[in-house]
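Excluded from the complex is one protein chain; the other protein chains are retained at their positions.
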Amino acid sequence: MFNFYSFKNDYGEGAHPKLLEALAKASCEQNIAYGNDVHSEHARNLIRERIGCPDADIHFLEGGTQTNLIAISAFLRPHEAAIAAETGHINTHETGAVEATGHKILTCTAQDGKLTAHDVERIVALHPDEHVVKPKLVYISDSTEIGTIYSKSELSDLHRVCKQYDLYLYLDGARLGSALTSSENDLTMQKIAEWTDAFYIGGTKNGALLGEALVIRNPALKDGFRYILKQKGAMLAKGMVLGAQFERFFEDDLYFELAAHANKMALRLYQAIKDAGFHFLSPSSTNQIFPVLPNQLVEQLSEHYAFEIWDRPTEGETAIRLVTSWATPEDAVGCFIDDFNRLTH
Amino acid sequence: MFNFYSFKNDYGEGAHPKLLEALAKASCEQNIAYGNDVHSEHARNLIRERIGCPDADIHFLEGGTQTNLIAISAFLRPHEAAIAAETGHINTHETGAVEATGHKILTCTAQDGKLTAHDVERIVALHPDEHVVKPKLVYISDSTEIGTIYSKSELSDLHRVCKQYDLYLYLDGARLGSALTSSENDLTMQKIAEWTDAFYIGGTKNGALLGEALVIRNPALKDGFRYILKQKGAMLAKGMVLGAQFERFFEDDLYFELAAHANKMALRLYQAIKDAGFHFLSPSSTNQIFPVLPNQLVEQLSEHYAFEIWDRPTEGETAIRLVTSWATPEDAVGCFIDDFNRLTH
Amino acid sequence: MFNFYSFKNDYGEGAHPKLLEALAKASCEQNIAYGNDVHSEHARNLIRERIGCPDADIHFLEGGTQTNLIAISAFLRPHEAAIAAETGHINTHETGAVEATGHKILTCTAQDGKLTAHDVERIVALHPDEHVVKPKLVYISDSTEIGTIYSKSELSDLHRVCKQYDLYLYLDGARLGSALTSSENDLTMQKIAEWTDAFYIGGTKNGALLGEALVIRNPALKDGFRYILKQKGAMLAKGMVLGAQFERFFEDDLYFELAAHANKMALRLYQAIKDAGFHFLSPSSTNQIFPVLPNQLVEQLSEHYAFEIWDRPTEGETAIRLVTSWATPEDAVGCFIDDFNRLTH
Partner (left out) sequence: MFNFYSFKNDYGEGAHPKLLEALAKASCEQNIAYGNDVHSEHARNLIRERIGCPDADIHFLEGGTQTNLIAISAFLRPHEAAIAAETGHINTHETGAVEATGHKILTCTAQDGKLTAHDVERIVALHPDEHVVKPKLVYISDSTEIGTIYSKSELSDLHRVCKQYDLYLYLDGARLGSALTSSENDLTMQKIAEWTDAFYIGGTKNGALLGEALVIRNPALKDGFRYILKQKGAMLAKGMVLGAQFERFFEDDLYFELAAHANKMALRLYQAIKDAGFHFLSPSSTNQIFPVLPNQLVEQLSEHYAFEIWDRPTEGETAIRLVTSWATPEDAVGCFIDDFNRLTH
């Protein structure tokens, strides 16, 4: 049925039809510019309700790298640094965007892509005076870059250690929908809002044309943020384009439905590959999975499916990344599983 | 017919239906990410053909401030500065975005918002050594921030002086469509490509949801640009969103038709106001006009029309900015003129 | 007696012998590094006493441009800007150092090189929202770049307007000694400390090998400053080099004696030139004077004296800058006056 299907990422397709419809409708109106339109305002209120923070500041930005670099550079003074897992997106795949704003990233190797309270304490202890940068912000992503998620107790621990050392806790939610709808998740958006100083709700990877919703809960981080949005080129003249999409996301449960679908598709792939006796690089329960497969099988699969080559753990094996999305058809997953079973039996 | 209509700016409405249609279509496909999709490639080729530069590098960005700050910071070394008219957008309405990338803007007062070759020479002469910044890039906008346009001979002079002093000439085309379809224009997109080192073709203010097409013609400025796009948070994962819109703009003459409509609407307003005996702050022939009106008239108009208050040239007079766009209905202009005539007779 | 003497600037000679002696003595000791040595501590206390601020933070830096760029970038958030006179050193002769840290400088033309409270108010009014930078720091220099000084009432007005608009007042004291020992001065170092948020006491131009003492009085500006010193490359390993010189400056009245000598020398030149019927570009009462002289006279003087050509106010006239210093011998001034009188009579 599918001659070729890509599991390369979750941003190949455009926007979900319901978002496009909302956009087309808002497009006919004369909206106020720069994010002060009724759709953006409504979207902000819907998110505030959902996270239980009537006072949160919410800004809509265009993409993940942009959101991370603007948030971090707005929150930190020149000598302050971010702490991140070595695998953290800001450290690995943002072309030095955070450093380009002047801030060092302090990294540590992290089990399953997750930073622990202990990691944070250790890094703080190594930075006691003005001859080294001052750690001030802890960056985590949920789900992580390798598909894992933070548990309630892990996030609580990080929250506690951040309070103890006067650090901001910032959560990159490029795939927050996927994390929150994972079968293993015990966190809620409310808890995340409560335990972080700021976080963002990813739209691009969950069915929007573009757009991320940055939530700033800590009052100390709110001041002047719109200036910085503008200065960094992130304040869209037609802010409605972002607002209308997030309004539609949260008018009902669309945001979570789309993420749940992506997870469901990934779980089917995961189960089939596991059943065939293969293992995975990380214990992912979200929409990115990393099976370790024989090189030849990878080659055969690549004739009909696209995916990222992630690692070469041994000479004969290749770890690949399979990503599903809100748009992944059941049939594409079915085809892959059939082909996979055929090739491995 | 219109109880209230806004002439506040040209980015109140969203996108032209033809662009939305193109987006919706591309949205169903699995596109390659980060601007390497077929729509972006096709759009680049259509633009290359139209400007007669098969070798130009073309990048799609999200907005004008973003395009200006990224282009200028990518082109300049740390000690190099931009020259701009005091009214230049980078100097007045971008929240210090260029300075935030580390570069000083050297300004001079400019007749009708336009920089002359002589202005450039004078500023270069004032910056002879390492105790002051080194002027290296000339920033102009066409149409300008006050609606005027550069003539062929003015641009040719700037081109010549930039060659003479080894300066880059960069043209901000946020409203390039409006400039090129002005009744007084004698420039072409080809000439602009030939005489500048880089320029951008504005989409946001001409009917796109968002998007500007940066054209880099000077080979010395091309290297590494995609790195910088990514580093500054401007590389959309779904680059197709920009590419599909520009593809549609230039598949036929849509880009110019939309701009011509905006100009036509502005000209009708201009003529009616002029016929009623009022004068204007600048000799605009594009989609922004700046009539100087009695304060009371401004107040009366503001009951049914929105517009920017631009200046108070005398105690009894207010200069306002009226902006038309691709979306301005003939009827809205008709209503305004009727109301205007009624109020002034 | 002098075949050739330079009035080009006040940093041609090295350090006053008493400072060199103090340095040589401290040089033999094993001092604590990075400015925590006993000489730096003692110098800080001597300055605190003199300005009547026991709580002031005091840091020693290497030069004026460095001090300005570090102070301003440490004090401001990314979207905040400095206000300065068009002739302000940060705007004219620091190679865009402040912009290179990301901050725009908002300038206005200023009578006699001095910013007024009214100038500040006008600039603040022009910057109301996030589409433009936020004015946050007022930069002044005393004495100014053209030799003039602020009066008590002028500084008091600036202080008041800064409080009113929540702006920091920062004073560049590269030539503070010269300002405070001017015959027309009615300010004290205490008043300056009281009315500014931070200022610096210039050493380089007043007889030190190098060194400026930055005084931070506003507690909100103190935090993390040593981190930023280090990060910008301004924290000398042998901080004693700066501390020992400032210790010597303020152990007695040496700092003021050296400045008073420079002023006295300038006044003699000023009087002689004025007596010969010439006028000056600015009403300087400090160690820089700007006589306007016939071109031929300037040429004749240049055979035996060096000075800067400052301006060409008319076709036949040249404004030159004559600078005296702590090191200017009485005889050099005498020779100049003799030659001047001979040439003009």
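Letters A, B and C mark the chains as written, and numbering starts fresh at 1 in each.
Just so it is clear, contacts are C-beta pairs under 8 Å (C-beta built on N, C-alpha and C of every residue); 3 or more make two chains touch, one makes a residue touch a chain.
From a predicted model like this one, the values you see are computed outputs, not experimental measurements.
Between the chain not shown and the residues A:D10, A:D37 or A:E130, the one that touches is A:E130. Contact with the undisplayed chain is limited, among C:A234, C:A262, C:L297 or C:V333, to C:A234. Although one chain is not displayed, subunit B still touches it through residues 34, 73-74, 77-80, 130-131, 133-134, 224, 226-231, 235.
Residues of subunit A in touch with the missing chain: 78-79, 81, 92-96, 99-104, 130-133. Hidden from this view is one chain, which touches subunit C at 5-6, 8-9, 11-15, 17, 20, 23-24, 26-33, 62-70, 94-97, 100, 204-205, 209-210, 227, 230-238, 240-241.
The rule is simple: only the chains that are shown with their structure count from here on.
Across the assembly, the chain pair joined by the most C-beta contact pairs is A-B. Look at the CA centroids: the one farthest from the centroid of subunit C belongs to A.
Per-chain Cα centroids separate subunit B from subunit C by 42 Å. With centres taken as mean Cα positions, subunit B sits 34 Å from subunit A. Averaged Cα coordinates give subunit A a centre that lies 51 Å from the centre of subunit C. Multi-chain contact residues of subunit C (touching two or more other chains) are listed as 78-79, 130-131, 133.
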